[in-house]
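Left out: one protein chain. Kept in place: all the others.
Letters A, B and C name the chains as they come in the text, with residue numbers starting at 1 for each one.
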Amino acid sequence: MHSRFQSYQTDSGKLDRAALDNELEALARRYKDVRHRSLDLCQPLQIEDFGVQPMADASPPKWHLAHITWFFETFLLQTYAANYASYNPAFEHLFNSYYNGVGNPFPRLKRGSLSRPTVAEIYAYRSNIDEALLTLIDEGEFGDQAASEIAQILELGLHHEQQHQELLLTDIKYNLGHNPLFPKYHETLHKSDQESSTPLCMDPPGPLREIAFSDHNPGLVDIGAVSDFAFDNEYPRHKSFLGPFGIANRLVSNGEYLQFMHDGGYQRADLWLAQGWAALQENPRHRPLYWHQTGHGGWSEYRMDGLHPLELDAPVTHVSGYEAMAYASWAGARLPTEFEWEWAASGKALAGNFADSNRFHPMVCDAANEQFFGDVWEWTSSAYGPYPGYKPLEGVLGEYNGKFMSSQLVLRGGSCVTDSSHIRASYRNFFYPADSWQFSGIRLAVDL
Amino acid sequence: MHSRFQSYQTDSGKLDRAALDNELEALARRYKDVRHRSLDLCQPLQIEDFGVQPMADASPPKWHLAHITWFFETFLLQTYAANYASYNPAFEHLFNSYYNGVGNPFPRLKRGSLSRPTVAEIYAYRSNIDEALLTLIDEGEFGDQAASEIAQILELGLHHEQQHQELLLTDIKYNLGHNPLFPKYHETLHKSDQESSTPLCMDPPGPLREIAFSDHNPGLVDIGAVSDFAFDNEYPRHKSFLGPFGIANRLVSNGEYLQFMHDGGYQRADLWLAQGWAALQENPRHRPLYWHQTGHGGWSEYRMDGLHPLELDAPVTHVSGYEAMAYASWAGARLPTEFEWEWAASGKALAGNFADSNRFHPMVCDAANEQFFGDVWEWTSSAYGPYPGYKPLEGVLGEYNGKFMSSQLVLRGGSCVTDSSHIRASYRNFFYPADSWQFSGIRLAVDL
Amino acid sequence: MHSRFQSYQTDSGKLDRAALDNELEALARRYKDVRHRSLDLCQPLQIEDFGVQPMADASPPKWHLAHITWFFETFLLQTYAANYASYNPAFEHLFNSYYNGVGNPFPRLKRGSLSRPTVAEIYAYRSNIDEALLTLIDEGEFGDQAASEIAQILELGLHHEQQHQELLLTDIKYNLGHNPLFPKYHETLHKSDQESSTPLCMDPPGPLREIAFSDHNPGLVDIGAVSDFAFDNEYPRHKSFLGPFGIANRLVSNGEYLQFMHDGGYQRADLWLAQGWAALQENPRHRPLYWHQTGHGGWSEYRMDGLHPLELDAPVTHVSGYEAMAYASWAGARLPTEFEWEWAASGKALAGNFADSNRFHPMVCDAANEQFFGDVWEWTSSAYGPYPGYKPLEGVLGEYNGKFMSSQLVLRGGSCVTDSSHIRASYRNFFYPADSWQFSGIRLAVDL
Partner (left out) sequence: MHSRFQSYQTDSGKLDRAALDNELEALARRYKDVRHRSLDLCQPLQIEDFGVQPMADASPPKWHLAHITWFFETFLLQTYAANYASYNPAFEHLFNSYYNGVGNPFPRLKRGSLSRPTVAEIYAYRSNIDEALLTLIDEGEFGDQAASEIAQILELGLHHEQQHQELLLTDIKYNLGHNPLFPKYHETLHKSDQESSTPLCMDPPGPLREIAFSDHNPGLVDIGAVSDFAFDNEYPRHKSFLGPFGIANRLVSNGEYLQFMHDGGYQRADLWLAQGWAALQENPRHRPLYWHQTGHGGWSEYRMDGLHPLELDAPVTHVSGYEAMAYASWAGARLPTEFEWEWAASGKALAGNFADSNRFHPMVCDAANEQFFGDVWEWTSSAYGPYPGYKPLEGVLGEYNGKFMSSQLVLRGGSCVTDSSHIRASYRNFFYPADSWQFSGIRLAVDL
């Protein structure tokens, strides 16, 4: 968001308007795809599934669908479309997530108590806004400044929608996975699907390789956004000094996590941060979020395709940051910092098990490749804060990222519910260390 | 429930089986009507409306529909149908309300987080149980004891379903009335509908008559169930001494309640019970539940037919017991005890504005008749407790009423969402004094 | 409080002022005794013990000492002493318990956070007010009306102080009994002390007699205050109809309560009120408040004289109303209503194990006498509410009793920490059914 559209400046300092107009056209095409994907993801849902909010953080699917539409209406149509009349003034309140700058958001905790507007009404809202927005881009006549702003906000809006596509999936999983009926979101994918979409993994997978730590001694490095698009929190690119460290060549597996459990990991206060230990005493869940003990002492795991026996070699997922750190302590290691992770990942291919494959669960892999992307978000030890010289976006969009920079940890790498076009080495995701409803897992690091 | 089916005993002490079988047939006919009415009440709903639980007490409509079906399945089919297999074992847990004696009820607070089973699946559950139950009654061959028990439980189950029909309406109102869109449940009824169904009221109504207190000096009286059917908590009929008292000839109106508000009723601690005052400080709602201040200092009220200007002459409703008592103190009066109310109401016709009229809101009336039934439940000053010699029902059904006999107040008379076949002078409804989401109002009494 | 001082009216309707003045003198003498007793009760305390509030309900001793002084200052000196200047305006706020009519009470929950005023400063406050009050009575020149009011408020104030003497002891016990060091309040009394003060009990006691139920069939009776002094909530004396019942000839013993525990009483939902069961799940204390399991599976009990092995034959105490009702259900009985209790107790001597004996614990007794007073307050099944025709005291003192008439149960009979001059058959104590820090126990009743 910071500098991308400055690239349309010519040497003479004038805007290359033709290039910008091309870009706008390309964004409009991408708009249709991204918007369509949101509806695709909701296709398996029953109408009843669109409305529930089984915990504060897991918003109803229909709220997500409306909110991401509200974003385009509020930040583009309301600002740039001449004589634009609000689609429904009540929606400005209902579907504002947290932007105090554009009014008074409806209380987050009560999103699940709104039976109206109905799903059909929200789909109609989407179509209407889509039409208005595409018309705006297609037919609007803007000066250079407005055209550049629209391009920026449109691109941001698409990434925003992709973020909510991921939340849509994690929130649907939370809902269905906490229903005693354990309904499936989709059927299990077959081998043929798998091979084409996630080339890094074998089927059947070979034996899990040992964790090995690759050595790094970076010294003074550059950290932060290099890609075409990046969020404000990835800027500015800046120098940081990294001493020697080792980082694991694969994620921690379910089987390894089970050893931690069998070794009393949930009973040993010395492995835990004080807040994590306190949270554990208050809410004694002694297993990853979707694991269930079976009758015979074994374990099953709820996945988007239903309850299945736990795959020991697959990466552990749905662990909190506290669990990740306790595991790392137990293993005699630690979590990487976000900068160590970024340094180690920077050279790697953006390949992996992403949402694109419609698998929506981490996979057992045995590639020689040290895959840093996809499968699960990787907890880092880094508190989420501003980079040196960080500037939030201007205006109300300044609330997008910056105001959450307290008490959270950074996660890196994307997951099996992240779209591959929505990830990069510099991408900083962030959640509270107690959170576990995201596809979050563990990669170890060590001091050298 | 206590003695009704003993009436089928002949003089010789033997059961009049033919009479009992006739009664069973009649109950089967009534079963179809009552069960159909539940679905009728849900007819105006969107699928989305079936699932929400906007507060702990307001269960989702589909939960009500499933629970009342579960009641028949659990207490009749599971016990009396030979080789009966549970429709769905998970439902035994999900739709058990509070019967510890038949397993572990699903947490009340999370009823709104269950997107599955879907509405269609619950309708199928209903049809299936209906068919099995009617077959059981029609074709089952029972001994005298079983036949008598089935008749009793069937009758209880129908009254149970009628109780939930009322809750269905109050919970739907809570949902829609707390949605910023204020959707209507139904259209406003026209004059023609009104006249036929609620003959006590004129349209347009005449001026509201003054409140007058009729004098009573009962002395030693009999209190409790006299009707064919009554709940266990209305038994046994017993003697009580009532000194002289006066009771108002009509309900307190919205206009009168507004005077209380204008006179600082919500600011004067001396008018309130200590718990009520404390609750008010913590949650400062200074108006009946569904009142809203309009721009010009006036008031509107949310009703099942949407937001409308407040009708000053209509009975005030959706006030808590604390509000009712504070109002009574302010008015220099008090609430009646439940026995005073029962005594005064005993001679009165069971006429009034009930759910039968599909109006679902209290009406402005100007009848000479002192109407004690319908419109709103009337808070009494009586704590809900057991009558002398009270015995809960036998077995698990003993959890039906008795275990709630603490910290609640008795309300009497039925409301505009009560079915007229479900009310009687001895009927004891009970809610916590802080509750206001029921159609609850105020009738004053005085010492003489 | 209602009519007592009308007895000084002569036949001619004039006040017998000489008799009233005599009464005032007598009250002044009693004032010194009662006020002295409060300090006597605090004599064993360390200064540190005066300040703590280990739970919201257990106020610090120094707060009690100040509050009962504040009562006399506020309701007598501030009203009737000419040119009286407040001792310390901050105290008007700090030591007001719950009288909204005389300002804004300091938050109850924070009483234990006030290290100042110190104990010495509160003792000085007491002396100062005592002197001013005795001077007022001794030297003040009042008209008939004022003299009569002063006598009434003075008498109320002394009973108020006696109520707080009991709370002083229960709150000290709560504090010391929840300290892991289990400090004693006093040394165990010797036999010689016991015999003189509590003649109903033998030492050593004989074997516990069986519980027997005496039969009563009262019919229409008079209930309520008959004594010289009674609180407003005991008025007016009124008629009530009582059917036949039986009431136990002694309290439930520790040994009997232990059988209830061994029989799974705390695990059987069917024995409990719904609120009691819910409270038990949330806070699973499966024993009376001060019982502790010893190493060998036995039980000890914390008493004011320290931790001792549980005396099986002594009355069980510190049980909640929920526990009392669950026990009664288990025993196939019920609690008496408050009117049954009053009727049964009315003929009994006001003898028993009271605070006067400085024993402060219920005793094993084996008297032929069916002792209804002392030892432990007896839970009844009656909700605390107003008697027919109840009128609170006039003015601010109207907040004394009436505003607590919701959600509480009546207890009767006084306890081992009640002064014998502060109890009578019509006395109504009241606590929430979840409360157990008072000396509360169980007497059974049955239907006949």
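Heads up, the rule we're going with is that contacts are C-beta pairs under 8 Å (C-beta built on N, C-alpha and C of every residue); 3 or more make two chains touch, one makes a residue touch a chain.
Owing to the predicted nature of the structure, the values given are computational and were not obtained by experimental measurement.
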{"item": "Which displayed chains the hidden chain touches across the whole complex", "value": "A, C"}
{"item": "Among C:27, C:77 or C:119, residue touching the chain not depicted", "value": "C:119"}
{"item": "Contact partner of the left-out chain, one of C:179, C:217, C:267 or C:294", "value": "C:179"}
{"item": "In subunit C, positions touching the absent partner", "value": "46-55, 90, 93-94, 106, 110, 112-119, 175-176, 178-181, 183"}
{"item": "Residue numbers in subunit A that touch the chain omitted from display", "value": "98, 100-101, 220, 238-243, 245, 269-270, 272-277, 337, 381-383, 385-386, 388-389, 398-399, 403-407, 409, 433, 447"}
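As a working rule, only the chains that are shown with their structure count from here on.
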{"item": "Distance-maximising chain from subunit B - centres being C-alpha averages", "value": "A"}
{"item": "Chain centre separation in whole Å, for subunit C relative to subunit A (CA means)", "value": "61"}
{"item": "Geometric centre distance via CA averages, subunit B-subunit A, whole Å", "value": "48"}
